[in-house]
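Below is one structure, written out as structure tokens; comments come after it.
For this view, one protein chain was removed and the others were kept in their places.
When the chains are written out, they are named A and B in that same order, and each has its own residue count from 1.
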Amino acid sequence: MFETVWYALPVLVQDMLVFLGLLVPLAVTGGICLYGYRVWPLIRGLLRKHTAISATFVLLIAAAVGISVGLIAQERGLREGTARAADKFDLIIAAPGSEITAMLAAVYLQPTALPLIDGATYAKIESHELVDLAAPLAFGDSWEGVPVVGTTPPFVDHLSEGLRAGRVFETMEEAVAGANTPLQVGDVVEPVHGDGSDDFSEHGHAYTIVGKMNRTGSPWDNAILVAVESVWEIHAMPTGHGPDWDGTLGGPFDPSQFAGTPAVLVRAEELWANYSLQSEFNTSQTMAFFPGNVLAQLHALMGDIRQVMSVLAVATQVLVAVAVLAGLSMLSRILARRMALLRALGAPRRFVFAVTWTFATVLICLGAALGIVFGVIATAVLSMVITALTDILVQARLAWPEMHLVAGFVSAVAVLSLYPAYLASRRSLLDDLRS
Amino acid sequence: MRFFIAALFSLIAFAAFANEEDHGHDDHAGEAHADSEHKATLGNVTLLHAWAAETEGSEVFVYVEIDNEGDAPITLLGAEADIAGAVELVGFQSKDGVASYAPLPMLPIAAGAEMVLAPNAVAFRMTDVTTHLHEGDDFEIHVVFDAGEVAMMAQVEPEGATQHSHAGHNH
Partner (left out) sequence: MPDLSIENLVIDSASGRRLLEVPNLTVPSGGSLAVRGPSGAGKSTLLFAIAGLIAVTAGQLKWGETDLVGMADTARTTFRGATFGIIFQDHLLFEELSAENNAGLAALYAPRQRRAGIGQVARRMLTDLQVPWDDPRSVVSFSGGERQRIAVARALATEPPVILADEPTASLDRKTADGLIADLLGGAKDAGRTLIAVSHDPALIDACDRVLTIEDGRVTDHV
């Protein structure tokens, strides 16, 4: 019964209910502690009196909360970022092998040696009735560390959805630059073989940049795209076209003149067609996979890692909280004279307990709130750094899971704070009063 | 900073490998079961290892391996199950970094091709499932093709399973 109702609720409502549910221990503890008392004037006074110490505690808690929620949000952001970077890569067909290796090469442009798909196979893919776009992706060269990828003009349109500047390459001497490259229309680049680090062999072939792509949020933002024919040619291979070729770039290619490509991007308009193609091209000659699918499987496997991370995040927070509580126990010594005075004037033990507990809990709540702000800032900074390092656009934002974590943390520590409050209410009255 | 991505993915790949080991073939020598429990045929089409993962929700995904050994393509249209209010054929997709399942009107399977319905790929999505499925349970599912319909038993695997416990066995 409960399940049915629960699963029928909108996700937002579920999230909010979980959030509130996690705060229940705080509310219950607070309700019991504070029942019948007015502690706020004293709490405000204590915060004013012990501003420096209070601020230190708040900052400590905020740092712990900030780091934890920042990390968790970052992990999700990274996951979404890597998936988003693969959005344009509906279906990749490569020679049989490791899907992950092929994905790293085709989607994330990691330098890898892949076996090649031959002309006959490529022709079969290109001419399949369900295929709307097939493009070879030929890797291997680079210019000043920027990968140079050979492909076809329609792939550039598909990837960039229109250009930011200029036009798509039309000859073997033209190239299109990714959004994050330092290149502008009119620049000339001369690629080298490999990544240019070990085997410094120039091809003696120069490209003129004729267009610049829009930002894609993927490593392709830091790449140079050229005609696949030119890549074949500078490697002294057939250009993919017969002797009567008019020079128009791209397919259809002549299977007998096709030098081979490590990967083919395939796109069908309909999702079902993509899956149908995947099934059809998963053969002994080819391997077909969806990068988004592979990533989802990896992310599912990483779910365990994520849980470990969440546990670690909570553990970190609890450790800091324990340190803070130890601090609060010391603070209760600082508060001792005031608490003794309250007791001398006739305030019940429970009132002293309530004041100490509330003071601790206010610091924790303030710390948690500030921690969320820290988390937002940390997330933004980390996202920027990771995006800069990997060219994968990471947009991490705090979301409900982090809010749940913070709520659980606040509740847990609020309950733990009962202990220093207990200690404070058990101190010897007269010793404290006379000290 | 390609090294960063490479390192990240190597780690993931390792995790994937380790996981593969975990979910590898449990030794179940001596376990006798009739082929019919795991296998069904429709003409030249073989369906193997229908399964679902245990869940507390009313939405259950069912997976199966479909092998078209015939000379003609066949089109998968969907499925039906008595335990579910509705069943639809869905495909996993990732848009703007967010994963979801979208209904597929049909799924042609080329001659000689194998279509593996699996998590994060194609699946039958059963909704309004009234029976709580426990590990070890099985339930009947009717798989519908353009060429006809075939009934088979689907087995319930533990929560979070990624494949049928007998996957890889040739029956």
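By our rule, contacts are C-beta pairs under 8 Å (C-beta built on N, C-alpha and C of every residue); 3 or more make two chains touch, one makes a residue touch a chain.
No experiment lies behind these values; they were computed from the predicted model shown.
> Touched by the hidden chain, which of the shown chains?
Over the full assembly, the chain not pictured touches A.
> Which is it among A:L26, A:L42 or A:A368 that touches the chain not included here?
A:L42
> Looking at A:A120, A:A206, A:L319 or A:L341, which makes contact with the chain not pictured?
Touching the chain that is not displayed is residue A:L341.
> Specify the residue from the set A:R349, A:H404 or A:R427 that touches the hidden chain.
Of these options, the touching residue for the absent chain is A:R349.
> State which residues belonging to chain A touch the missing partner chain.
Given the touch definition above, chain A has residues 36-39, 41-42, 44-46, 48-49, 338, 341-349, 351, 429-430, 433 touching the missing chain.
The definition used in the following text is that only the chains that are shown with their structure count from here on.
> Using mean CA coordinates as chain centres, what's the chain A-chain B distance in Å?
Distance between chain centres: 29 Å.
> Under the touch definition given earlier, write down the residues of chain A that touch chain B in their complex.
Residue list for chain A touching chain B: 3-4, 7, 79-84, 86-87, 98, 100, 104, 108-111, 130, 219, 271-276, 279-280, 282-283, 290, 292-293, 295-298, 300-302, 304-305, 389-390, 392.
> Spell out the part of chain B that touches chain A in their complex, as residue ranges.
For chain B paired with chain A, touching residues are 1-2, 4-6, 9, 12-13, 15-16, 19, 56-59, 91-99, 102, 104-110, 113-116, 119-122, 162.
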